[in-house]
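The complex appears here minus one protein chain, its other protein chains still in place.
For clarity, chains are labelled A and B in written order, and residue numbers in each chain start from 1.
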Amino acid sequence: MPRARRIVLGGLALLALLAFPLVFTLPFPRHLMITIFLYAMLAQAWNLLAGYCGQISLGHAVFFGTGAYTSTILVNQLGVTPWAGMLVGAVLAIALSQAIGYPVFRLRGHYFAIATIAVGEIVQTLMINWDWAGGARGLFVPMKRPDSVVNFQFHDSKQTYYYIALGLLLLALWITRRTERSRTGYYFRAIREDQDAAASLGIPVTRYKQRAMALSAGLTALGGTFYAQYILFIDPESVLPLSLSILICLVAVLGGVGTLWGPVIGAAILVPLSEGTRIYLGGTGKALDLLIYGALIMLISVIQPGGIMALAQRGRRRTG
Amino acid sequence: MRGRLPAVTVEVLLQGVVSGLMMGFVYALIAAGLSLIFGLMEIVNFAHGEFLMLAMFATFWAWALWRLDPLVSLPLTAGVLFLLGIATYHGLIRWILAAPMLAQIFATFGLAIFLRSLAQALWGVDFHLVKDPWVQGRVSLGGLFIGLPQLVASVGALVAFVFLNWFIGRTETGLALQATAQDRQAASLMGIDTDRMFALGWGIGSACVGVAGALLAIFFYIFPDVGSTFALMAYVTVALGGFGNVPGTLAAGVVVGLVEVLGGLLIAPALKYVAVFLIYLVVVLWRPQGLFGRF
Partner (left out) sequence: MIYRVIALLSLASVLALTSQPALAQAPKEVVIGVLYPLSGPVAQVGIDSVNAVKLVTEMINSGGSSLNLPLGKTAGLPGLGGAKIRLVIVDHQGKPDVGQSEAERLITQEKVHALFGAYFSSVTATASQVAERYGVPFLNAESSSPGLTDRGFKWFFRTSPHDGHFSVAMFDFMKDLEKRRNLKIKTLGIMHEDTLFGVDSAKVQEELAKKYGYDVAVKMAYRAKTTNLEAEVGKLKASNPDVFLPTSYTSDAFLFVKTAKNLDYNPKLLIAQNAGWTDPTFLTEMGKDAEGHITRAPFSIDLANKKPMIKPVNELFKKLKDNPGGRDISDVPARAFTGFMTLADAINRAKSVTPEEVRKALAATNIPAEQLIMPWGGVKFDEKGQNTGVRAILLQVQKGAYATIYPFELAAADVVYPMPAWKDRK
């Protein structure tokens, strides 16, 4: 597609997204879009590490939880605004990611993946048993009215949440785009393709893996704080479970890892599907929605492992 | 840490060692199937826990419908799982052999979700137990109590494990499997039908889990989610022993079983899984390919 046309289409899409909450004023449509934005953003963050740099982490919920817990604890204990808590959370997540990466990046392939699962499980179990941080009971963010940006709580309407979520997604996209085109991105891809060859070319492999990890973790943590301020309740089961880590990957895989728009597409499909099947099929206790979910994931993996983006590219090449 | 925990006596510790050892053999058998499959085609079957669950259900239904004791229906269950493994290979895995690792992971993940929901849709969420199996009760050795079902399960797992190793190491088919695992191309040049080997690998790996499931069903409760609790232990066991190293999973299984119980006794029951995962991390950081793995 010629560049000019792409820019125009992109601009229209952006306008449509900005105008969405003005047209759809009920909470549920907005909630749906917010959820799509959040998952797209988390998947994009994960994509940086796994898609571009080839390090498949199955424990990313750790960073999400770090963001959520940090800002919530700071709000509850020190009355600090969640925005500051968000930044602190991101910094902590980055620090944690470096601490994890240092030993774990020595591992490869499946060993690495299982090590990330192990780390995730350890953190979740520890948080369950850490009473000061809420333990299994979780933490509530007390409702504060009236709505205020400083308090990062909006109860009269979801509109502001919508724009913040959209903003976070755009941030993630921007960071990914810039990384994609930079030397860092080039190194990431080299590491992904063949780590040893990259090393022999003089690329400081571990340093760049850590860099990918830092970017990824920081972004994910931002999403965690958003979640905490949106739902106003967090516990280990909702912000640290393995199932969340898997879900984040799933979104990216469905759309296409290693691509800029893959995570967005993945979220745009998976979130309505998940909500729709639960609402229309879930009430019977027969888990029909999960059945369809599982079948779909299998189908995608088989038909087009490169995700939707790869399907698109294949189509384009054929007509091109 | 909260909670008041009394000091642990030698008796309690010894009991823990015995229990951990027995459970370890079961973990080893479950993990062996995984390791076998991985060794052949470098794919981790993330639906392994669900295969275990299906094996347990198969055992349960054989008992509920035809009054077959788990030990009697064991060969049947193993056979059913064998077929399931082959079907999975032909229906799903064959299509993703060349796909990136991520797609392979998610293919079997999707299968896991699918099977779990299918079980819930078909059989509901209730817990089921095989009542009055042939093997029940316990024996007392010294001050130690050994549940007979657990003993049978662990001995059974050990026997199956040894048999598996014999099969891989001593039979022609087993050697063909090994050859395929080591070098796919060379094996096919030697006239080995690699596609058939892969299917066979899946079949045998699943049959292992079938045996494990039948044995567990003697004393464990059965419900659609039961696989997930065992699966994590199995993945850690495989990775600990070294992906692709079947004999290695025995030692790894024992380690996991022991750490689980002893970690619970010595640190705190709430943290016993932390102990297991920490041991895993420590071991692979020292030896990135697992205790016995090859890269």
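Rule of thumb we're sticking to: a residue touches a chain if its C-beta (ideal position, glycine included) is under 8 Å from a C-beta of that chain, and two chains touch if they have at least 3 such contacts.
The model shown is predicted, which means the values in this text are computed figures rather than measured ones.
S.K.: The complex has one chain that is not drawn here; which of the drawn chains does it touch?
M.R.: Across all of the complex, the chain we cannot see touches A, B.
S.K.: Among the options A:Leu170, A:Leu232 or A:Leu260, which residue touches the chain absent from this view?
M.R.: A:Leu232
S.K.: Thinking of the whole complex, not just what is shown, which of A:Gly11, A:Pro27, A:Gly167 or A:Pro204 touches the missing chain?
M.R.: Candidates A:Gly11, A:Pro27, A:Gly167 or A:Pro204; residue touching the omitted chain: A:Pro27.
S.K.: Touching the absent chain in the whole complex: find that residue among B:Gly110, B:Gly147, B:Gly253 or B:Gly293.
M.R.: Answer from the full complex: B:Gly147 touches the omitted chain.
S.K.: For review purposes, identify every residue of subunit A that touches the missing chain, sorted by number.
M.R.: 24, 26-29, 31-33, 125, 128-129, 135-138, 140, 143, 155, 227, 231-233, 235, 237-238, 265, 268-269, 272-273, 275-276, 278-279, 282-287, 289-290, 308, 311-312, 315-316, 319
S.K.: Since one chain has been left out of the picture, which residues of subunit B touch it in the full complex?
M.R.: Touching the missing chain: residues 2-9, 11-12, 15-16, 19-20, 23, 120, 124-129, 131, 138, 140, 145-147, 150, 219-221, 223-225, 229-230, 233, 260-265, 268-270, 272-273.
In this text, only the chains that are shown with their structure count from here on.
S.K.: Tell me, which parts of subunit B touch subunit A in their complex?
M.R.: Where subunit B meets subunit A, its residues are 1-2, 38, 42, 44, 92, 95-96, 99-107, 109-118, 120-121, 124-125, 232, 235-236, 239, 243, 268, 270-271, 273-274, 277-278, 280-281, 284-285, 288-290, 295.
S.K.: Enumerate the contact residues on subunit A facing subunit B in the complex.
M.R.: Spelled out, the residues of subunit A in touch with subunit B are 50, 56, 103-104, 106-111, 113-115, 117-119, 121-122, 125-126, 128-129, 131, 246, 249-250, 253, 257, 285-288, 290-291, 293-302, 305-306.
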